[in-house]
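A single protein chain has been omitted from the complex, and every remaining protein chain is retained in its original position.
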Amino acid sequence: MDAEGKQGCREWLRRVIFQSDTRAGQAYDIVLLVVIALSVLTVMLESVEEISGPRRGLFTVLEWVFTGLFTLEYAVRLAVVDRPGRYAGSFLGVIDLVSILPAWLELVLPGSRFLTVIRVLRLMRMFRVLRMAQYLGEASLLLNALGASRRKILIFFTAVLTLVLVEGTAVYVLENGENPGFRNIPQAIYWAIVTITTVGYGDVAPVTVGGKIMASFIMLTGFAIIAVPTGIVTSEIGRELQRTRVRRRCGQCGWEDHDVRARYCHQCGIGLE
Amino acid sequence: MDAEGKQGCREWLRRVIFQSDTRAGQAYDIVLLVVIALSVLTVMLESVEEISGPRRGLFTVLEWVFTGLFTLEYAVRLAVVDRPGRYAGSFLGVIDLVSILPAWLELVLPGSRFLTVIRVLRLMRMFRVLRMAQYLGEASLLLNALGASRRKILIFFTAVLTLVLVEGTAVYVLENGENPGFRNIPQAIYWAIVTITTVGYGDVAPVTVGGKIMASFIMLTGFAIIAVPTGIVTSEIGRELQRTRVRRRCGQCGWEDHDVRARYCHQCGIGLE
Amino acid sequence: MDAEGKQGCREWLRRVIFQSDTRAGQAYDIVLLVVIALSVLTVMLESVEEISGPRRGLFTVLEWVFTGLFTLEYAVRLAVVDRPGRYAGSFLGVIDLVSILPAWLELVLPGSRFLTVIRVLRLMRMFRVLRMAQYLGEASLLLNALGASRRKILIFFTAVLTLVLVEGTAVYVLENGENPGFRNIPQAIYWAIVTITTVGYGDVAPVTVGGKIMASFIMLTGFAIIAVPTGIVTSEIGRELQRTRVRRRCGQCGWEDHDVRARYCHQCGIGLE
Partner (left out) sequence: MDAEGKQGCREWLRRVIFQSDTRAGQAYDIVLLVVIALSVLTVMLESVEEISGPRRGLFTVLEWVFTGLFTLEYAVRLAVVDRPGRYAGSFLGVIDLVSILPAWLELVLPGSRFLTVIRVLRLMRMFRVLRMAQYLGEASLLLNALGASRRKILIFFTAVLTLVLVEGTAVYVLENGENPGFRNIPQAIYWAIVTITTVGYGDVAPVTVGGKIMASFIMLTGFAIIAVPTGIVTSEIGRELQRTRVRRRCGQCGWEDHDVRARYCHQCGIGLE
């Protein structure tokens, strides 16, 4: 094989692996998704003693087959892409790397192999196979809305953590000694988080009258508090939706607020281009 | 009875059963709703040993009476409707069919008779009896809003499932061996779903310090996450409400969806009165 | 006392009891609120064995003193108001009546006296004492928003009840026999309601693999479902807020969408009256 053929082969591999505009590229993406899903399923089943116990050997083999495949694929990706450094540092590149690391780490640190479940993140390539553009548009709208609210959400979480710390300690002072679930402040904070998020396992619950009154107060507070992040995100999503709505400007009167489907300006009746 | 009389009788039956614009049609709808409600109640009471135990025979008879009635009704519907295939394939037609299937299936597969509770879906005919138009309008607004958000909600659920898988496995690695509730990854994922949706049964709860810290993190994440679907649905309902609010109809082209402040139809450029 | 004096006295009593625009009327309202609060507190404390046990007599006396007072007050209200029938049928009139009924019912039906706690509803008169107008405005905004959403909420609850019935039965079929918490369908429906509302007591929880998978599905559904009423109410409150926002119309150009504080039309610069 001469240099040109090698270059052509590399180019072809690059298109198949990185893009999905060819038949082979689409087939590759789908096969990859299936293999990823199978590897995640394998990790999950391996953790079920009843299933993996009698066939430990099979699971070990499967694990190494998947790890081998993904390691090979990562190497090929690095080899065929034009700027390997940029791919390795990209979001998907980092995910591809962390998907194979835990299995190799297992050689040194037993028990870490279950973390290979992180391979599930590679399933995000799925959106490439689906009619990508539309989904990416919707996803970026959601991410934009979350991004626009990040400072508000940070403030909100600071407030929640402060509240949880103060309220947890208050209930600790009330329950300490009477309730094994409130043996120390970190445990009381754990309880306060379980309560304020309305999860409420019930593994820890106040038993004294004072503790119950305090807890009632915390629950009602949490009730109002859950409204805040919802309010923030809803408002930002509404704003994003509005921003993406078309703002067609009339050439004559300059009115900008037209329906997407409008053909005539509704203020001066002139045709919109 | 001659052919014409038969045809007339069929036509009369069709109006009574399928429409509610006649006295008889309305009476039929109401009787049907009562019978459906009674049949669902029968299934529910049959499952209560204290009630059905001493009168097993009665319940068997009732069950077959209802099944007979509904099977007969389904047959008549098929017979009198103009295009039986279209009815059988329609939403309500499929519900009518699945309402009688479990009872017949019981002859082959014991235990499946309780699934006849699915008959409750037939109660949706209720909206026909109520001032239908208005309720259907409201229902379609809600369905439109959900439909418009379906892609965003799909993206959201993919993100939640990925999160639940990764977080569940992380807590599994931390709790495994110390906590019988985290014996394998599927159980840990079940726990993560119970936690992130803020249901929090408490049948499984972390016991190690690492597990509790990780759980606190998951709960606070869930707190922010619950805001996202609410934000999506709220924004879409708001949009739907706005879209339906202004219905100024153009006298020339009939286009109805104009801005409140519009002075000219934006489809044909004719002035709105 | 002559007829005119009697009439004047009746008029004076009517103003004191029914209105709060006089000194005496305000004092009366405040005393009434305190007495109502005390009577509710009495019922609550009476139920605490540790407190009421040693002083049963005192509580019986208190109970009859409060009942006597409220019965007398109800009689006076009926006597002095211009149209007794209209008061008796009004919202507050009905609450006044049901506040005294349980105590009298106790004579016939022991145990019903605790229902006198319903007197707490009379505390709603509180809003009369506070700067009434503003609070009533806000309250009516909330009630309007809920009223405008009532049909959507009815549809939503029908959908939730259907879902709960079908999902409860499905988990019953899976768990029945293995789990004492799913002994019959009504219990399974109770569990489904506890789950879909994200309350999650944990007194009943699925134990089989199939039940847990089904439960996970129900929880994730509930996650999306909780978004719907929030979306409805939020949109309606937003609409109400917008409706109550001032729409000052410019006399010259007719533009209507001005800020509350605007003094000049922002389209033609003419002063707004």
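Per-chain numbering from 1; labels A, B and C assigned in written order.
Keep in mind that, in the parts below, contacts are C-beta pairs under 8 Å (C-beta built on N, C-alpha and C of every residue); 3 or more make two chains touch, one makes a residue touch a chain.
Small disclaimer: the values here were computed from a predicted structure and weren't measured.
A.B. asks: Among C:Ser20, C:Ser39, C:Thr169 or C:Thr198, exactly one should touch the missing chain; which is it?
C.D. replies: Considering all chains, including the one not shown, the answer is C:Thr198.
A.B. asks: Specify the residue from the set B:Thr116, B:Ser149 or B:Thr198 that touches the hidden chain.
C.D. replies: B:Thr198
A.B. asks: List the residues of chain C that touch the chain left out of this view.
C.D. replies: So the residues of chain C touching the unseen chain are 40, 43-44, 47-49, 111-112, 114-115, 117-118, 120-121, 123-124, 126-127, 134-135, 138-139, 141-142, 145-146, 153, 157, 160, 186-187, 189-190, 193-194, 197-203, 226, 229-230, 232-234, 236-238, 241, 257-259, 261-271.
A.B. asks: Against the chain that's been left off, what residues of chain B make contact? List them.
C.D. replies: Its contact residues with the unshown chain are 198-202, 230, 234.
A.B. asks: Going by the touch rule given at the top, which residues of chain A touch the chain that is not shown?
C.D. replies: 151-152, 154-156, 158, 162, 165-166, 169-170, 172-173, 176, 183-186, 189, 195, 198-202, 205, 209, 212, 215-216, 219-220, 222-224, 226-228, 230-232, 234-235, 238-239, 257
One rule holds in what follows: only the chains that are shown with their structure count from here on.
A.B. asks: I'd like the most central chain, judged by C-alpha centroids against the all-protein C-alpha centroid.
C.D. replies: Smallest centre-to-centre distance to the global C-alpha mean: chain B.
A.B. asks: Centre-to-centre on C-alpha atoms, which chain is most distant from chain C?
C.D. replies: Of all the other chains, the one whose centre lies farthest from chain C is A.
A.B. asks: From the mean C-alpha coordinate of chain A to that of chain B, what's the distance rounded to whole Å?
C.D. replies: Distance between chain centres: 29 Å.
A.B. asks: Counting only residues that touch at least 2 other chains, which ones in chain B make the list?
C.D. replies: Within chain B, residues 186, 189, 198-202, 226, 230, 232, 234, 238 contact more than one other chain.
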